[in-house]
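Of the protein chains in this complex, one is absent; all others appear in place.
Labels run A and B following the written order; every chain starts at residue 1.
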Amino acid sequence: MIPPETTSKEPTEVSTRPETGHTQVSPRAADRSRRERTGHGVEVRGLNAYYGAVHAVRGFDIDFPANEVTAIIGPSGCGKSTMVRCINRMHEEIPGARAEGTVKLDELDVYHPQVDVTAVRRLVGMVFQKPNPFPTMSVFDNVAAGLRLTGTRGVNLKDRVHGALRAVGLWDEVSGRLDKPGIGLSGGQQQRLCIARTIAIEPEVILMDEPCSALDPVATLKIEELMDELKERYTIVIVTHNMQQAARVSDTTAFMLSGELIEHGGTNDIFTNPGDERTERYVTGKFG
Amino acid sequence: MGASATTVSGGRSALERSPLSRLPDQLLQWILTALAAAILVLIGYFFVRLIGQSSTSINHFGFSFVFGNNWDAAHNIFHALPLVVGTLVTSAIALLLGVPVAIAAALFLTEICPRRVRGPLAIVVDLLAAVPSVVWGLWGVFVLAPKLLPAEKWFASTFSFIPWLGGGTVNLYNYFIAGLVLAIMILPIVSAIAREVISTVPSQDKEASLALGATRWEMIRMAVLPYSRSGITGGAMLGLGRAIGETIAVVLLIGSNPILGKHLFSPGYSLAAVIANEFGEAANEPIHKSALFEAGLVLFILTLLINIAARWFVSRGTHGKRVAGGAMTGVMLEET
Partner (left out) sequence: MSAARMSLSTLPAVSPRRRRTDRIMRGLLVLATAVALVPLVLVIYYLLKKGLSSWTSGGFFSSDPNGNFFGNPGGIRSAIFGSLEIVGLATAIAVPIGIAVALYLTEYGRESRFADVVRYFVDVMTGVPSIVFGLFIYIVLVIAKVGGAFTGWKASLAVALLMLPIVVRSAEVVLLLVPSSLREAALALGAPRWRVIARVVLPTSVSGLTTGSLLAVARGMGETAPLLFTVSTAFALTGNLSHQMNTLPVQIYTDIQSPRNAIEARAWGAGLTLVALVLIFNLIARLISSRSRMA
């Protein structure tokens, strides 16, 4: 059993897939709603994703609450990464892959035929499993890369780059070497650099696909702390195979199996009192 | 188990092979090693003999062979600057025209082309390399040169204010037309290497730029081109090496004029072309022959140096994987 973390919570209702697609708001988020919510949540309905004939994500319905961290957990190959890549429409970049359904930020459905895919990706940023700073660019240029695409220049550019580096806690470590290659940093620093690159263009949602799996525990901790700060401004969805991590960082957790959403709800409830038997077997380590 | 069970007559263990049966292996290894070494010896030997044959010319003309501007067979004066310039000019034209097209075609084939069409199209581009140089010369002489002459004349008169590029009388066979055909000939090599280099770009770099909201072209600019720069440079240099050494197409299209051409559309000469052309008449004139050999020596050294530099670039660009040779043989024998 995963020991529940942090403060005790009042029991909340947990909804599973057959009933509604909406999660009950957990107390921590309710807390936040008293302050002004600055972010935008994501509403996924009827998401199906295919690799050629392989049906990798089946009829997915879920809400990602604004300004919260939602963790997607499940065994390897269950489609977590695929599902998440459908949110910023990266899934369709793979030859032979396609997706259908709706993914809405407020009224904006990113799968609407008139929507430009590149515009979607500015709203929904992504951090990848293996840190991937551009190898030929300096630290500064890496963070500035997305900004330069839309023509940000000069002082404005510099301010936003520095701001992003500060926001991820890298400033002290790299301020003296902004012009040095981005790949010269350590693994954990590189990942934070990639996060800085992502938030520099001020998306609404940040998707993280197993962002710490290639990092050491110290670097992992730094990034988890960062996530906690980032959710003030962004909505975060993190895919992770590490259940302890999910329990530590997320407010809401969704459990996936074979492309389907099995159960989702407040993190505490999923881990201490899961509704579905399969969820219970997974979080107690009986498989996966 | 006594010793008797494993010994045969003569006291050798049955597990030990007789010296006689080891002979084929030793022999094989010896022969193969000797053949491999023979290649190195051959290259060295060639150098030595070529220098030997050029020595008369080297001693006679010294540095003015390369830097003097006067190739005068009638008076036995052989200063090869016009040839060197002609070689470099036609090769430069070949690079300027051929490399961008080759890289663009490589980018199209690897990044944009729909998968089903990619294979066949790539084979067709590579087929350019299968056309023998004498056939390019044939087509160049009877089709391309006459057909382009009006356009060349128009260009020369319209842009006559630009030095060298414009103005002057337009000759049917000139630097430009030779350089153009050379561009066509180096295109498949540069493109094949560029394709291999570009396909080694890690998809994570490409995904990083797409995830930032880059358009396809922006992704190519941000992630693909910077990564491939080194390897593509190497490919271009291999193309340069090819252009510098090409004899037949150039000798048919450059105009064979030993006087240094003053314009893009003037006739000229190149090192390889002069050897092919003047070989017959030089047979009886030792100094002429020696000068031709020296031209060959200059050519050989040039191409060697360029090739060595090119391979260094390519290996840096593909991070150790040997691709250059594969592209040179014109077919992807490897299934990568």
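Basically, a residue touches a chain if its C-beta (ideal position, glycine included) is under 8 Å from a C-beta of that chain, and two chains touch if they have at least 3 such contacts.
In this text, all values refer to a predicted model and were calculated from it rather than measured experimentally.
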item: Sole residue of B:178, B:254, B:272 or B:291 that reaches the chain not shown, by the stated touch rule; value: B:272
item: Hidden partner chain, touching residue among A:58, A:177, A:233 or A:281; value: A:233
item: Missing-chain contacts mapped onto chain A; value: 36-40, 105-109, 112, 114-116, 118-120, 122-123, 149-151, 202, 204, 233-234
item: In chain B, positions touching the absent partner; value: 17, 21-22, 24-25, 28-29, 31-33, 35-37, 39-40, 42-43, 46, 49-50, 52-53, 100-102, 104-105, 107-109, 112-113, 121, 123-125, 127-128, 130-139, 141-143, 184, 187, 191, 213, 215-218, 220, 238, 241-242, 244-248, 252, 272, 275-276, 279, 293, 296, 299-300, 303-304, 306-308, 310-311, 322, 324-326, 328-331, 333-335
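Rule of thumb we're sticking to: only the chains that are shown with their structure count from here on.
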item: Chain A and chain B, separation of their C-alpha mean positions in angstrom; value: 50
item: Residue ranges of chain A in contact with chain B within the complex; value: 88, 90, 93, 95, 118-122, 125-126, 128, 130, 132-137, 145-146, 149-150, 194, 197-198, 201
item: Residue numbers on chain B that touch chain A, as the complex places them; value: 115, 202, 204-205, 207-215, 218, 222-223, 226-227, 229
